[in-house]
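Here the complex is missing one protein chain, while the rest keep their positions.
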Amino acid sequence: MDTESIKILLENVKSGQINIDDAVHQLKKLPFEDIGFAKIDHHRNLRNGYPEVIYSQGKTVVQIKEIVKRLMERNNNIMATRAGMDVFEAIKEVTSDAVYFEEARIVVIKKKDIQKSEKVIAIVTAGTSDISVAEEAAVTAETMGNTVNRVYDVGVAGIHRLFANADSLMNANVLVVVAGMEGALASVVGGMVDKPVIAVPTSVGYGANFGGLSALLTMLNSCASGIGVVNIDNGFGAGYLASMINKL
Amino acid sequence: MDTESIKILLENVKSGQINIDDAVHQLKKLPFEDIGFAKIDHHRNLRNGYPEVIYSQGKTVVQIKEIVKRLMERNNNIMATRAGMDVFEAIKEVTSDAVYFEEARIVVIKKKDIQKSEKVIAIVTAGTSDISVAEEAAVTAETMGNTVNRVYDVGVAGIHRLFANADSLMNANVLVVVAGMEGALASVVGGMVDKPVIAVPTSVGYGANFGGLSALLTMLNSCASGIGVVNIDNGFGAGYLASMINKL
Amino acid sequence: MDTESIKILLENVKSGQINIDDAVHQLKKLPFEDIGFAKIDHHRNLRNGYPEVIYSQGKTVVQIKEIVKRLMERNNNIMATRAGMDVFEAIKEVTSDAVYFEEARIVVIKKKDIQKSEKVIAIVTAGTSDISVAEEAAVTAETMGNTVNRVYDVGVAGIHRLFANADSLMNANVLVVVAGMEGALASVVGGMVDKPVIAVPTSVGYGANFGGLSALLTMLNSCASGIGVVNIDNGFGAGYLASMINKL
Amino acid sequence: MDTESIKILLENVKSGQINIDDAVHQLKKLPFEDIGFAKIDHHRNLRNGYPEVIYSQGKTVVQIKEIVKRLMERNNNIMATRAGMDVFEAIKEVTSDAVYFEEARIVVIKKKDIQKSEKVIAIVTAGTSDISVAEEAAVTAETMGNTVNRVYDVGVAGIHRLFANADSLMNANVLVVVAGMEGALASVVGGMVDKPVIAVPTSVGYGANFGGLSALLTMLNSCASGIGVVNIDNGFGAGYLASMINKL
Amino acid sequence: MDTESIKILLENVKSGQINIDDAVHQLKKLPFEDIGFAKIDHHRNLRNGYPEVIYSQGKTVVQIKEIVKRLMERNNNIMATRAGMDVFEAIKEVTSDAVYFEEARIVVIKKKDIQKSEKVIAIVTAGTSDISVAEEAAVTAETMGNTVNRVYDVGVAGIHRLFANADSLMNANVLVVVAGMEGALASVVGGMVDKPVIAVPTSVGYGANFGGLSALLTMLNSCASGIGVVNIDNGFGAGYLASMINKL
Amino acid sequence: MDTESIKILLENVKSGQINIDDAVHQLKKLPFEDIGFAKIDHHRNLRNGYPEVIYSQGKTVVQIKEIVKRLMERNNNIMATRAGMDVFEAIKEVTSDAVYFEEARIVVIKKKDIQKSEKVIAIVTAGTSDISVAEEAAVTAETMGNTVNRVYDVGVAGIHRLFANADSLMNANVLVVVAGMEGALASVVGGMVDKPVIAVPTSVGYGANFGGLSALLTMLNSCASGIGVVNIDNGFGAGYLASMINKL
Amino acid sequence: MDTESIKILLENVKSGQINIDDAVHQLKKLPFEDIGFAKIDHHRNLRNGYPEVIYSQGKTVVQIKEIVKRLMERNNNIMATRAGMDVFEAIKEVTSDAVYFEEARIVVIKKKDIQKSEKVIAIVTAGTSDISVAEEAAVTAETMGNTVNRVYDVGVAGIHRLFANADSLMNANVLVVVAGMEGALASVVGGMVDKPVIAVPTSVGYGANFGGLSALLTMLNSCASGIGVVNIDNGFGAGYLASMINKL
Partner (left out) sequence: MDTESIKILLENVKSGQINIDDAVHQLKKLPFEDIGFAKIDHHRNLRNGYPEVIYSQGKTVVQIKEIVKRLMERNNNIMATRAGMDVFEAIKEVTSDAVYFEEARIVVIKKKDIQKSEKVIAIVTAGTSDISVAEEAAVTAETMGNTVNRVYDVGVAGIHRLFANADSLMNANVLVVVAGMEGALASVVGGMVDKPVIAVPTSVGYGANFGGLSALLTMLNSCASGIGVVNIDNGFGAGYLASMINKL
């Protein structure tokens, strides 16, 4: 209920078309977002052309199908993240438009064209094992209307590989750095570019990496400025934040 | 050494004005940044009108004075962070232009005017004890040419205080959320706005907050998307990253 | 052995009906609970109309069946928590009265009617994945004679969902807040109501949530007063404590 | 703005006493608490006869004095927690009514009589070193209108001391158990009584107690049901929660 | 090589029966244990009538069979700990004398009679889920020649169960207390008896028990004196240490 | 109240010298220890000729003096542990018999002769920095009537130092091993002797020793059997447990 | 592009055989390693006769086969670490020269003879369960051209086993010590030899060993000097580092 709706309600009160008790009732029940917080939740997604997002993990295939059906009623693109092949197949039964990005574990249902921004998000990984997390970020960013430049397997142990890709890093508007093990790549990239860097620690590694804690601490303690960190393996979160920044 | 310089060198080789051994020597010594990485380090700051930054902690007053003297030779603004009163007084001896932001613990030496961006960075704190970290972010952002809107003491335990400031949050281009104890504010703000949020956990609290770990984990695990986290108490890092994003 | 029994014993001593050595023996063997601690253990449950509780985890199906058989001899309601379908089927063989609450993983055997209190316990979850823990709390509370109001999936990332349910929260006598990931919901609810809040961190989440530690620390460090925390995923404990409080 | 106020506003709209634009403006600015959340924050305290609370830690003496002055304008009791002698002396300058509870580190300003509830809160400690945390709970509870029964130094290493006080435990309506070191007391008390127990781990101990973590984990993992845990050393939180429960 | 042997060697040197180079060689090769450390390793077991012990975990069934065969050549009793049914069956193929203690997961091969000490080791558990660890301790102690008194399921949440067994505790010469969850039982037992207590934390529990860490910290921080702690779930270690103490 | 006392009471009941209500009252108030648990607390100390112990840390000098005065009324030896010079001086004012063991930080007041056991407790340290913890153990053990053999500074980095003292280790009845840094000494000693070993981790070290956690984990995970561990720096606990074992 | 190549390029510029724009292009694209960092990555391996290494974990069998095919084109030896039987079989399809070291989980493809260094690397384990990690180190070192001396199962609990192998330890040029549980072996060996020791903590153990953390901390805190630590279970890393040192 925006300003206009409240105005109409009040005019109806004034003209007697609606009695006062009913108006009080409507005003008290007036959904929260109608008095200033309308941007919250799915609304904000929609205005920005963002897709609806379903986090599949911890949901049954039945639940996911029902959610997809409900969302299909609106004219928005839809993403299901952390989706296994079974989730994809279930969604396929609802709509044949579903496309599966296997490495990213994301199902996308495109209901309207995505306007691509020309500003580039570079997504950089230290190793090949970090790629599935990176793809989650990449597909998220692409579905949210961004151009993505993938720069994979350029970890610091062979730093010339990174420098061979310096142009790709320099030309990006936002960078997502995905790294497991010791996660040092975020610091090196952060020191090379003058654009915001989103760092994603991954759980890749063994021994004292403690499920990604090692890379997480590295990234939080980075001696380079301009780095924001998301949760371990949270490719979706990184892609989403990078998109938000790229939209500015 | 940019493309032009290499060209000139080669022309001099061709014309015999420089002999080949000298040219080889020059090419091998050619400073790293000259073949594509010139933006690295202080250079990137300068091109963006960013100030030079001195991290005072762990440096002696004598060292800081010498660094300030050397930096004064260039025409850039200078910031000394984590600076106590003693640091300020030492810098005062070098230049009377130094201004001290006590709560932020930052000394600023303005050598040229800062162009203010009209896009606003909102800096939000949960409690009053988080304000010194927030001020570090705010003064950093202001010195880097941003308009800052301070929204302090709006923690979630009395959530109407937060909503009373909803407009300030909605109108910001980037938000920095500073919170200790359980750090829940970042999630709530992240759910209200559709702009990037930089979350700063603070070490404010007691008991099982483990020096800020509690707020840090909260922010990393936030159920709201679009949040990047910096290190505990790292107001400078948040202000710097917010500036980078706001400059895009 | 209550006061009365001791009196009778002494009278029998006095009258010579029992000799002194026998009396000494009885007094020394007198079960602990008889001199003031009789309320301990199952006794306290029974007086309050509480059900007998079997914690199924770590017990074999054979053991559980035997315990149920023994408990069936008394006229109390019985609950088996953390019970899988196999436990339910085993209990079914003992008594056809067993009812299975699948999501809560609780088997209930009702042997006498449960008197419902009119005071309401609200059970609130942040997400849908927290519901199984919430149901453990809810079924526990209901079996202990409480009216439960379920308010599910109202996490802080879309805070208008929470406020749309404000009345439900306000009308509760005790609240149980169940949340994983960053667990911020407990603080927000704690700030909205003036009734005791039992916070249950869940292990829902990934990355740096460390099996629920993230939500646990958030809840312990809550800036809102009036919150007591139970163990990670301990829906039963929360339902039990809420019932105790609601009975006062 | 309660239902009545909205009604009047609408009647004024209807009667033309207020024009529609002004009414829209009023409705949009309508303070959050006016549409159902008025209980939030200090309001809830006041209605319950709760005191206003100032958390002194991290605040300057100047700030505290100003807050006290402002609060003195209303007719409520005031508590300043975590208050050293210097805080007390500063408050003394504002009002001679301030009373200092040194062991609890609380300053109380009584502006109206406190109605004592007859239902008793028992506050139990394992050792003498836990007493200052216990006193914070006790003074908080008393200032909030409760009768407190102190049962100190009854730790489990000499369990007959605890049983000698069994009556005190049995007669309480709510219990607060304060224990450091291994914190086992909460489990034993929880097993003896059939009333809610608030457990407060303290940082008392050495070696592998890790600043109270040991007692915290013990209490969260308690094999006794009906125990809610607050943060380490959080006597105020325990006293507050116990009061809330005791008021039901 | 004891004093006597060295003497003989020297006498042979003196008499010329052995030449100096050979003597030097023998002296330099002289096995370590021969000059004072002969008690080390299996030797110490044998002198005390202790069995040979095979830790089965991480060994293949083939390896275990070979070790058993080799040990069978001596006249000692043999124990295989952490032994599954497959290990038992493999050992059965080597010797039909093997007996399997299923709950303790120990195979015992008795080759000579065990002399039972009359001094009792009491083995006490908090819950039924702790019994398998307790049985590992009990069977170890029995195989090492001790009389064991099992006192199971007497956790502190129903403390009268513990006191009902006070005599068993008082009459023991050494006590082993096995407890998971919060592990409080060790402190209470430690406060009741004046004999050494070996505390064994178990990994039984859930949520914030962190695989037994909770009980471990409780036991290390116990306010009762006279408690030594072994590793989580280390029933064998506790039984072994208790036997050593009981042999004194 | 022992069996005899109960008998007399009953006889008085029988003879009418005491009325039944009074007898009931006496029986219900009958101190816990009188019906079987009399060994608890100080009583057990006294029967064993153990000293009374005051844990000074966290107690004021005034409190300690009062406790000493009260204890002086009985004819027992007294120990104050964790006692600084100020505590000693305060106790000196109460009794001139107080003796201060500075390195152990223990004050001893001998009121009757200590009967020395001939069985030796060896107290072994890895380094010189572990000596103050070792002395706490040693003075505790001596005051409790044991003969102590100090074997200091024999850490594993120069293992010949340890072997040069092999006889001292072999001749002990119980051993206390005190070690910081990596705490490996406990395992080596445990492998050399066939007597119980009490391991005391100390907080000596730096870097990743985490206040003694490193040595604690080492000792708990020891590959040698027959080792019980006490809390970090808990020399008193080790001395006490060793004494208990040595008394058997 | 080494000095010589740059010289030739410049001479071609001078002689006009190449025009300046092309030369600039070549110089700017000149691969990073050509101006000083050519040793990085695989190059350094090759010059040292090191094998190419494939870390199999997290790679699909298809990926590994492709990498092997590509590497087969050069004349280098190849190692695939963390390789299961399925990886071996896949590689077998590419080349029949592949040899599988099952305990080490390494596949080796020898394309040219390995020159054995005469200087010995001793690889020492505490227990038999540490052998697979040790074999990973041993096979790595052997494939890199070292003579390896295996000294297995000489943990400190039976220290005479270690001393019986003193000569093997003394004669080594570099030592790798592999130990789980409490990891004390590294300290003892470090104190016995005057050569560099590489310590490898293993995840072998249970209870409070926390996946190898216990042994890791022990090794980092070792009181013996001359010890460098690698990650938990990182046999390859230890073998590689030992080889590097042995090559000096």
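Order of writing sets the chain letters: A, B, C, D, E, F and G. Residues in each chain are counted from 1.
Just so we're on the same page, a contact is a pair of C-beta atoms (placed from the backbone, for glycine too) under 8 Å apart; a residue touches a chain by one contact, two chains touch by 3 or more.
In this text, all values refer to a predicted model and were calculated from it rather than measured experimentally.
*Asks:* Shown chains touched by the missing chain?
*Replies:* A, B, E, F, G
*Asks:* Among A:Asn77, A:Thr143, A:Ser187 or A:Ser243, choose the residue that contacts the chain missing from this document, as touch is defined above.
*Replies:* Only one of A:Asn77, A:Thr143, A:Ser187 or A:Ser243 touches the chain omitted from view, namely A:Ser187.
*Asks:* Touch as defined at the start, partner being the missing chain; which of A:Ser56, A:Thr81, A:Asn146 or A:Thr218 qualifies?
*Replies:* A:Thr218
*Asks:* Touching the hidden chain in the complete assembly: which of F:Ile159, F:Ala172, F:Val189 or F:Leu241 does that?
*Replies:* Only one listed residue reaches the unshown chain, and that is F:Ile159.
*Asks:* For the chain that got dropped from the picture, name the residues of subunit E it touches.
*Replies:* 3, 6-7, 10-11, 13-14, 16, 20-21, 23-24, 27-28, 30, 35-36
*Asks:* By the contact criterion defined above, which parts of subunit F meet the unshown chain? Give residue numbers in ascending order.
*Replies:* Residues 128-129, 158-161, 163-164, 204, 206-209 of subunit F touch the chain absent from view.
*Asks:* Against the chain that's been left off, what residues of subunit G make contact? List them.
*Replies:* Here the touching residues of subunit G are 36-37, 39-41, 44, 47-48, 53, 163, 166-167, 170, 173-174, 191-196, 198, 216, 220-221, 225-232, 236-237, 240-241, 244-246, 248.
Quick note on the criterion: only the chains that are shown with their structure count from here on.
*Asks:* Quick check: how many Å separate the C-alpha centres of subunit C and subunit F?
*Replies:* Inter-chain centre distance comes to 41 Å.
*Asks:* Let me have the rounded angstrom distance from the C-alpha centre of subunit C over to the C-alpha centre of subunit G, please.
*Replies:* Taking the average C-alpha coordinate of subunit C and of subunit G, the gap between them is 56 Å.
*Asks:* Counting only residues that touch at least two other chains, what does the list for subunit E look like?
*Replies:* Those would be 37, 40-41, 157-159, 163, 191-192, 207-209, 213, 216, 220-221, 225, 231-232.
*Asks:* Treating touching as the only link between chains, describe the layout with one word: line, ring, star, complete or other.
*Replies:* Shape of the chain contacts: other, as it matches none of the listed patterns.
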